[in-house]
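I'd like to ask some things about the structure below.
Every protein chain of the complex appears in place save one, which is left out.
Moving on, here comes chain A:
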């Protein structure tokens, strides 16, 4: 009590703040900082079990060299993940934006449609999604049923048609993946003041102009949030191949050192991608603010 009286209000306020976030800081050290540091250490060491627990011997950059030279799976899998990310994330964003705009229109059945649009987050995730993929349920039957491939092959050369149809096949996955993003866009759209739309209407702006001059700049922050979320999601999904590769190394081969090295490489790779995204968005965010 005596101590409390002596502290100035500002110091007390600071201490109170730290008391609130203290659990998180402890958790951060225990479950993030220390493991991260240890996995960095493991990445440079060979770990062998002995009667005194794991014994580490320093091996330098051997594991990193191994990942790029002797491991035949790592680089192709990384490339696969990267292509999946580059092709799917823009589609997810466009689709989520489109759906959010549709859902935002006040109409009958709003509650029903919202419930349905979010349904894939509940069912098409994790183990269940993997099961559905295994059974071929992730593909809409229209392409198979109407024999689209052979019909279109009359007009379009096969070399172009095949990747296009493959792309179309993955569309269902894109749509199922965008549940959370739709919700974030929807919440963002609700924060835009209707006054802006009224003003634009008075000035004779068309709907197309209104979208690009008001809606789009106003939900720019949500686009950034969604981009980051989608990228992180696509890198850590259950059907991600790099992840399965890593789990095989660690738990089937018991190669902890190499597993850590690959984990770190993957992490650095993700970080570079996210850094690029941040740079792109900083520019466009700045211009959006400048216009407003």
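As a working rule, a contact is a pair of C-beta atoms (placed from the backbone, for glycine too) under 8 Å apart; a residue touches a chain by one contact, two chains touch by 3 or more; residues count from 1.
Rule of thumb we're sticking to: contacts and distances are computed from a predicted model.
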item: The complex's invisible chain, by UniProt name, from "Sulfurtransferase complex subunit TusC", "Cytochrome b", "ABC transporter" or "Multiple sugar transport system permease protein"; value: "Multiple sugar transport system permease protein"
item: Of A:59, A:82, A:205 or A:274, the residue in touch with the unshown chain; value: A:274
item: Which residue of A:72, A:122, A:195 or A:279 touches the chain not shown here; value: A:122
item: Residues belonging to chain A that touch the chain removed from view; value: 13-21, 23-28, 30-32, 34-36, 38-39, 42, 53-54, 99, 102, 105, 107, 109, 111, 113-128, 130-132, 134-135, 137-138, 140, 172, 175-176, 183-188, 190-191, 221-222, 225, 228, 232, 235-236, 238, 242-243, 246-247, 250-251, 256, 259-260, 263-264, 266-267, 270-271, 274
